[in-house]
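Have a look at this one.
Excluded from the complex is one protein chain; the other protein chains are retained at their positions.
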Amino acid sequence: MGTFGNKIKLSIFGESHGNGIGAVIDGVPAGYTIDMDKVLLQMARRAPGKDKTATPRAEKDFPNIKSGLLNGITTGAPICCVIDNTNTQSGDYSNLLALPRPGHSDYTAFVKYEGNNDIRGGGHFSGRLTAPIVFAGAIFRQILQQKGINIAGHISSIGKVQDKDFDPVNIDNSLMERLSESSFALIDQSKEDLMRQEVEAARMDLDSIGGTIECAVTGLKAGIGGPLFDGIEGKIAQAMFGIPAVKGIEFGKGFESAKLRGSQNNDAFEYKDGKVVTKTNNCGGILGGISNGMPITFKVAIKPTPSISKEQDTVNLQTKENDKLVVKGRHDPCIVPRAVSVVEAMTAAAIFDLL
Amino acid sequence: MGTFGNKIKLSIFGESHGNGIGAVIDGVPAGYTIDMDKVLLQMARRAPGKDKTATPRAEKDFPNIKSGLLNGITTGAPICCVIDNTNTQSGDYSNLLALPRPGHSDYTAFVKYEGNNDIRGGGHFSGRLTAPIVFAGAIFRQILQQKGINIAGHISSIGKVQDKDFDPVNIDNSLMERLSESSFALIDQSKEDLMRQEVEAARMDLDSIGGTIECAVTGLKAGIGGPLFDGIEGKIAQAMFGIPAVKGIEFGKGFESAKLRGSQNNDAFEYKDGKVVTKTNNCGGILGGISNGMPITFKVAIKPTPSISKEQDTVNLQTKENDKLVVKGRHDPCIVPRAVSVVEAMTAAAIFDLL
Amino acid sequence: MGTFGNKIKLSIFGESHGNGIGAVIDGVPAGYTIDMDKVLLQMARRAPGKDKTATPRAEKDFPNIKSGLLNGITTGAPICCVIDNTNTQSGDYSNLLALPRPGHSDYTAFVKYEGNNDIRGGGHFSGRLTAPIVFAGAIFRQILQQKGINIAGHISSIGKVQDKDFDPVNIDNSLMERLSESSFALIDQSKEDLMRQEVEAARMDLDSIGGTIECAVTGLKAGIGGPLFDGIEGKIAQAMFGIPAVKGIEFGKGFESAKLRGSQNNDAFEYKDGKVVTKTNNCGGILGGISNGMPITFKVAIKPTPSISKEQDTVNLQTKENDKLVVKGRHDPCIVPRAVSVVEAMTAAAIFDLL
Partner (left out) sequence: MGTFGNKIKLSIFGESHGNGIGAVIDGVPAGYTIDMDKVLLQMARRAPGKDKTATPRAEKDFPNIKSGLLNGITTGAPICCVIDNTNTQSGDYSNLLALPRPGHSDYTAFVKYEGNNDIRGGGHFSGRLTAPIVFAGAIFRQILQQKGINIAGHISSIGKVQDKDFDPVNIDNSLMERLSESSFALIDQSKEDLMRQEVEAARMDLDSIGGTIECAVTGLKAGIGGPLFDGIEGKIAQAMFGIPAVKGIEFGKGFESAKLRGSQNNDAFEYKDGKVVTKTNNCGGILGGISNGMPITFKVAIKPTPSISKEQDTVNLQTKENDKLVVKGRHDPCIVPRAVSVVEAMTAAAIFDLL
């Protein structure tokens, strides 16, 4: 199902080159004021065509709200937004029916849907489907913000160039705010040039490059989540793997903690200003699946865009022979900068569903 | 909820020192023969007390089957198994009510349940709850095996000692079988001594050590799973984070792929024996959330056991002052070897739910 | 949630006088051909403005399909349809904010949404929301028909005028076909005049009138459904009570069977043409929540439209005093004829979800 959540139901629909894409968001309580400029800002962060790291497909992606908002206030009914597909050049993709692109869903979708899926532009598997996700996330995060919960991510790495990590015991609101509005979100902004060079080098090689995104949630009080299948990690992970191209996730120290001793990894408790905090935050703010009141931090791995202009080996599903493929059309050499807002949006959906 | 699955519903209940723990497994079709010896073998792999890597709490953990099996054949009704708690030394844990153990759920559970949760032995958060998970997994995997699907994991690392990875394009059944029956599962068995030394060193230091587990699913045909929130990664991730101590997961190359170019990471297709395969398997057998017919491979990070005998800083929730804690009682210096069967079990649950 | 189903997810969105209403249908397999003329026929059966039994609000209600269909064939992606709201006269409803209409959701919605819901035209509670339900049902029933499963309903009664019941052991396809295309569906067509007189009499009295609808499902093989919360009755009932104005449901003999002896109510089995059938069908084709291969039959009670032009007692929520209300605007004196297609549509959704 393209549906996420237990207390909320987030349904994503659409195909890249069909009539439209969109979201239905069920479970948003009545009476919240939504600032549409903030929604559009988030959608702009994700939108392609801003610079050379992104695909030149520069469309409007304006969210037409069909229901659930009246005079900018949530009515309690499901919120539906539709984004019409206007700028589609389907001719580019005609040979993909026979020649599945390596690293893409062309082959697996062909098997699953027995050739009936809309292959144009990646169809329902297109990264374009993340636009309604960002729309939905922009609604969720505004409501969370009214409860004092902030969400922001940054480009943790592109290729081998790394940004600084969040200081997980002390993330101030001004940093969260700056990142959550940035279109190339970095803690250490001096790394922007190096990262752009990494992307440009890939682009010049007709290639692409992957990266990681770190995301933080601040202001979440202790006691949210639950044991076993009710845990925060499981909920956020499910949300993250709903984003195309995510191939890994780790909370707090994550894979690094697997190399540590318990005495190194455990976060000691202490009272600070009358409140229980931890001195370190290797657990990413989550113990036993439940928030401990410290910032939630996690990283996701984004694989390099599979659409590259280099010649690749593939099969021809019609002739049933091995073949070669050069992917034409418009594609990003690196989706990591744009994906930050998508990661934040799905994090907002996950946190909203937990509350 | 302690409930996993859409097509199946796996409910886990119990507290470490309560009357009993167990599982209700709903959605298992009628007519499958279950070999109880194989179930007990899996439970033995997880059971503590086998050697120095594990806690000396050596109980029987015999699964009493209340329903759903008649003469060893599934009836189609929910399968309930109860494991009675017989060997509990609750006195050990009395001071934990005031002094939450760093790295444990004591504090977060205290906040969530307002002090009403059963703290003895970790209560509902105890690793002991993984025994019914292994029981359930043993049912699922036997049925999957009858469909040609095999699941096996191995200790990928303990501390800094690493096992070899699966060769993801070519995993033979004999390896899968050997691993899935081993109580110290390694591809390169020569690493066992080094790993045991790593654990013993931690134990001698009154400390613990983390590790990673790699798991593979073979025999899953192409076309299983789906886009967005329907993907295999999301389903398996949700299952894995239901296991206490898991802090990260990556599929295929995972975090490594974030450093790669698309041309390095994409898996080229080719025909082999008339079948579409990929030459490499960096994607871990999953494209667009859907299986491509290659082995599914993923790794999880297991944090070091938080229960250590070293003195640690914590807070006293009664006096509301900072305090010190030495955790007494029985605990594993390393749960990674025992956790292999738990990872396999939850993988079986996830795959079963997808089919 | 405005979401129905386990294997499918049917999301209904929209408000009567908002920008649009619609449905997202997730879980429809790829490769089914959908005849759009048949969809429009079903929507026409539900549409208002056909004759004096219905509201004069005569709009097009054309379903714009945004996704999930390509060249008339399902792609496997969620199907989204949007129906724009074009003919809305919101002025009619202005005083309802203060004066809740008896029998309507105005008061309960006011309490639940704290006054933020869109009250215009009934908002999200409007009978207009059944248009996307009929759209969705038209998709489901076409696919079911390709599997040999037919669904049809008829006006079982309006006020005190009754149609004949289905012969539950022998329902032929031509009857099913005739009913499922009729806009005033009756088994005994000679009752149409009497029923229309009943409606007209209510209309002349500035009043409205209720009725019942009987629905049958033929061609469903034995063995579908399950015990306890998995039963067909529960699934269909949940679907039916999702339709505004439904206040009761009974399967087979239903409330009548509560007066019977077991020997009268039990349906004896017999072999007929080598197949197990029952001689009678008092159970409505369902035993233990599972289909027995006979037609599924059930009846629903539709309350009289609460919008009537007579003066009624109500409260004024602003002055907090008792008050009087005359409901203006356009409304049906009897929605039963139009509701037949809605009942069929939700039945199709329920059966589809069970398969």
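As written, the chains take the letters A, B and C, and residue 1 is the first residue of each chain.
By definition in this document, a contact is a pair of C-beta atoms (placed from the backbone, for glycine too) under 8 Å apart; a residue touches a chain by one contact, two chains touch by 3 or more.
This structure is a prediction, so every number in the text was calculated from the model and none was measured.
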item: Contact residue for the chain not shown (choose from C:R178, C:K303 or C:K328); value: C:K303
item: Touch criterion as defined above, residue of B:R46, B:K112, B:R141 or B:K247 at the omitted chain; value: B:K112
item: Options C:H17, C:K253 or C:R338, residue touching the unrepresented chain; value: C:K253
item: Chain C residues touching the omitted chain (full complex); value: 1-4, 12, 100, 102-105, 107-109, 111-112, 124-125, 129, 157, 159-160, 202, 205, 207-212, 222-231, 233-235, 237-242, 244, 246-255, 257-271, 274, 276, 278-279, 283-284, 286-293, 299, 301-308, 310, 312-315, 317, 320-322
item: On chain B, residues whose C-beta touches the chain left out of the figure; value: 1-3, 9, 11-15, 18-22, 24, 26-27, 30-31, 64-68, 70, 73-80, 82, 112-114, 116-118, 123-124
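Here is the rule we go by: only the chains that are shown with their structure count from here on.
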item: Fitted rotation between chain B and its twin chain C in degrees, CA, nearest 5; value: 180
item: Same vs different contact residues, chain A with chain B, by half of numbers used; value: same
item: Most remote chain, CA-based centroid, reference being chain C; value: B
item: Rounded Å distance, chain A centre to chain C centre (Cα mean); value: 39
item: Distance from the mean Cα position of chain B to that of chain A, given in whole angstrom; value: 27
item: Residues of chain B engaged with two or more neighbouring chains; value: 227
